[in-house]
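Left out: one protein chain. Kept in place: all the others.
So, chain A:
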């Protein structure tokens, strides 16, 4: 059991990348419009994040340094600052969306308008960060988020034509009136979400919070190879449900209620109850992940005392950053901006942040001074370079595609 609980950091991290509020809607939207024809992108994303998160975990276990330490050290003060600004803005925008997501999940469950839930949701996130131990937080929200497996059960219960879903998955191209531009736009959105920078910030900082040492190399790997594939699986299950239920009748998905409907259709009230708790846990978990990552990135760039392994008063600036970010989230959401739309804008900053985040990881994972005999092997390096290329292409194409397709319309 203890071994099982040791992988919850990976699971919670993956939830932020694959099934946070933006992804829940994007996965279902993509399933409704393209069937499983973009499923391959999720697979490519899972491999990419596994590759780089494994490197981060190894660097933490061997050298004890989290990702933003590496970014500052290898890119220097100026380029490091640029990376900080871009990745901080992605993370903050996502945090805003997640607080909105928690409120939307509460609205679905209670019928009370989500704006009323916003301050409460933000306060609850702060309270957990302020008081709850890191390992507890990771276990509770990691495991609760796993309730989203209900989408996989729902897909199976819907009794789809598996051959047809497979056929879609192995024919990765747009259909009907969809263009290559919209296909490419959503491919980048899915790939970018799978490799979103705050995953490695949170994962590596979490490793430091858990005080990983050399003896934890296996734990670090287990977290990576259990957590991220699970996240990818949930993502594909949501896409599959929408492909079965919405694609044949041509329904467009743009609300959280539509995302959760397949579970209700397949499994009735119980299914709906489970999916609502799952969505709440996943968005709350992603809110914790992004709020903490806001503190981690700034703290690590400036070298401040950060982390939940010390008391709040010993890491005062770290906690202050998170309080300010959560207060900002409330203010932005109370303007009644659509929380789901907010994540779409974060693509712009993600485009800048992605290559600059992953390059220093690859460099340091090869540095014999840091890594000794645990440095990258040739296969990891070739794959790492291929993915760096993919990230670069994605980051260059993201903004033009967003403009051409008017945000995927």
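Criterion: contacts are C-beta pairs under 8 Å (C-beta built on N, C-alpha and C of every residue); 3 or more make two chains touch, one makes a residue touch a chain; residues count from 1.
Everything that follows uses one rule, which is that contacts and distances are computed from a predicted model.
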item	value
Among "Methane monooxygenase/ammonia monooxygenase subunit A", "Multiple sugar transport system permease protein", "2-oxoglutarate ferredoxin oxidoreductase subunit alpha" or "PRC-barrel domain protein", the UniProt name of the subunit that does not appear here	"PRC-barrel domain protein"
Per the touch definition above, residue among A:36, A:49, A:63 or A:291 touching the missing chain	A:63
Residue of A:110, A:170, A:252 or A:305 in touch with the missing chain, whole complex considered	A:305
Which of A:152, A:226, A:320 or A:337 contacts the chain that the document leaves out	A:320
Residue in contact with the excluded chain [from A:22, A:39, A:80 or A:295]	A:80
Residue ranges of chain A at the interface with the undisplayed chain	63-65, 69, 72-73, 76-77, 80, 130-131, 299, 301-306, 310-317, 319-320, 369-370
